[in-house]
Each structure stands twice: as C-alpha cells, then as structure tokens.
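Below: the structure, in structure tokens.
Apart from one protein chain that is not included, each protein chain of the complex appears where it belongs.
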Amino acid sequence: MITLHYFAGLRELTGTSQEQADLAGKTVEELMEWAADKYPGIERASARVAINEEYALPADVLEDGDAAAFIPPVSGG
Amino acid sequence: MITLHYFAGLRELTGTSQEQADLAGKTVEELMEWAADKYPGIERASARVAINEEYALPADVLEDGDAAAFIPPVSGG
Amino acid sequence: MKAFEVVTEPINPQIYADFVLRPEAGAVTLFTGHVREWTKGVRTLYLAYEAYVPMAEKKLAQIGREIEEKWPGAQAAIAHRIGELQISDIAVVIAVSSPHRKAAYEANEYAIERIKEIVPIWKKEIWEDGEEWIGDQKKKPEGGNQ
Partner (left out) sequence: MKAFEVVTEPINPQIYADFVLRPEAGAVTLFTGHVREWTKGVRTLYLAYEAYVPMAEKKLAQIGREIEEKWPGAQAAIAHRIGELQISDIAVVIAVSSPHRKAAYEANEYAIERIKEIVPIWKKEIWEDGEEWIGDQKKKPEGGNQ
C-alpha cells in the first residue's frame, strides 16, 4: 500500500489529508492519472509529487510502503 | 577662539583630545597648515576636517566659537 | 531548538542568531518575515500556514547545506512557523553568520528565495470578505509577499 498526503488547497479539494491506496508498482505519472480520475481538477493544481519527502520525477516508481505527497505550489516565507 | 578635537591616531599624535586656538577667520586649509606646523605628520593622516559636526571644505572659514574636528579615515562597523 | 525547524509557537529570532554566532563570524544577518496588514490594497485579517513538516524541515536543512557550499564559512539556521498568525507575527526567521558581511547578506537572501521555491509550506490569506490559499507566487507580477 501507498500512503497519500494532500495539503492546502488539495486537502480541501480531496476532502482528506491522508489516505491509503494500492498503487505499488505505479509510476508518479500513473499516480497523477489515478488522482485526476478520483479528484477531478487536481491535475490543474500544478502539483509536484514527493515520494518519501523528496521531489520525484514522473517516471519514478512507487514501492510498497512509500509515502507520496501532492505538493501544490509552495507559498512559505 | 576655536575648539579643536583630535581622535584616534591623531589624538595619540598630538597628545591631546581637545584644545583651544585663536583661528577665527582662517580657512580649513589654513587650519591644516597650522596643524601641520604644530604637529608634524598630521598632514599625512588623510584627515578630513569637520566644523560643528559636519564635514567642511578647504575654503570654508572658521568663525569664533566653532568646533573643528580632525577626522582620520573612519573604521567603524 | 533545531537549526532547521517548523514550529507552531511564536518565534524568538534571537535564538537563531545566537545559534550561528562563532568566534570566526564577523557578521550575522537575521531576516524576519512578518505578516503584513496590506497586500496590493487588500487588508489581511490573519494568515494560516500549513506545512508538510518532515519534508519542510529536510528542505530547510538542504538550503543550509547549499549555503555552506556556495559561501564557504557561512552557517545558517532557519525556522518557519505554521498555524494562525496575526499581523506583525514572525512567519519565518533566517539567521546567517559569516566571517565577512557580503556572504551573510547574499546567503540570507538566497535562503528566502529558496524557501519560496522548494519548501512545502503553504499560506492561506484570510481577508474581511474571503480567504485563499496562496501559491505559485513567483508567477505573479510584483512577486508575492515581502
């Protein structure tokens, strides 16, 4: 299983801050497609994906136990 | 009378931090010549002169009661 | 305190300046970013910050390492506060020490730029008539806050 994290506007869009999904073996790109199906609009949020707290590339593959986070454009400072 | 102030290395060169001199009517340039006569070496200190706490020009004229200060290159900060 | 941290309580900036001070440091720069009342003619009531805390602290530490590489001898400490912040509250503090002042200024400004690029922290502005998560500030004319 993969743990998914949603923040800020994406947390409000999805209505959850965290969930589990059976996405091991999928790429980050496939994770994005899965999310866009489940949460229409998320694909327009310019979000990056982090795996285990590090920014990931579209071709990176999720492994069982990974934490994947949708990172909308940051606005700290 | 004019009150003269000496700071830092110039205070050590002249041996005094302050003195009175009858220099009213003299220019800053003439003050410098007077000081160089009295304290040989002061002319090589790259000092600026301030009159009443403001930097002065060589042609500025001292008036009775003025405070004139020899300002060697500053090194604050 | 940690040298790179996300906190929920009010920030005391001095402890970060003290943290980076060393006998070889001739200069310390301390930047504090504050909640500003007015932004582009709109009055902010308060802000709410949210973070992906463990990743944010890793990214702040990464910025610290980048600074040590780019400005040898420089050392940084950074904290960002999350939760509800009122006008004038400190949202972020950046302390940089360095033997010479030029590096202390440059590295400090570099840190705030990098925070706005890579650290997963989000700001929601709450106004009298609404609220909005702020994002992608760099694409807006005039930049974001501060």
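The letters A, B and C name the chains in turn, as written, and every chain counts its residues from 1.
Operating definition for what follows: a residue touches a chain if its C-beta (ideal position, glycine included) is under 8 Å from a C-beta of that chain, and two chains touch if they have at least 3 such contacts.
Here the structure is a predicted model, which means the values were calculated and not measured.
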item: Chain not shown, its touching partners among those shown; value: B, C
item: Given B:23, B:42 or B:71, the one touching the chain that is not displayed; value: B:71
item: For chain B, the residues touching the chain missing from this view; value: 5, 7-9, 11-12, 46, 50, 53-55, 69, 71-77
item: Chain not shown, touching residues in chain C; value: 13-14, 17, 21-38, 87-88, 99-101, 104-105, 108-109, 112, 143, 145-146
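By our rule, only the chains that are shown with their structure count from here on.
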item: Whole-Å gap between the CA centroids of chain A and chain B; value: 72
item: Multi-partner residues of chain A (each touching 2 or more other chains); value: none
item: Chain C, residues touching no fewer than two other chains; value: none
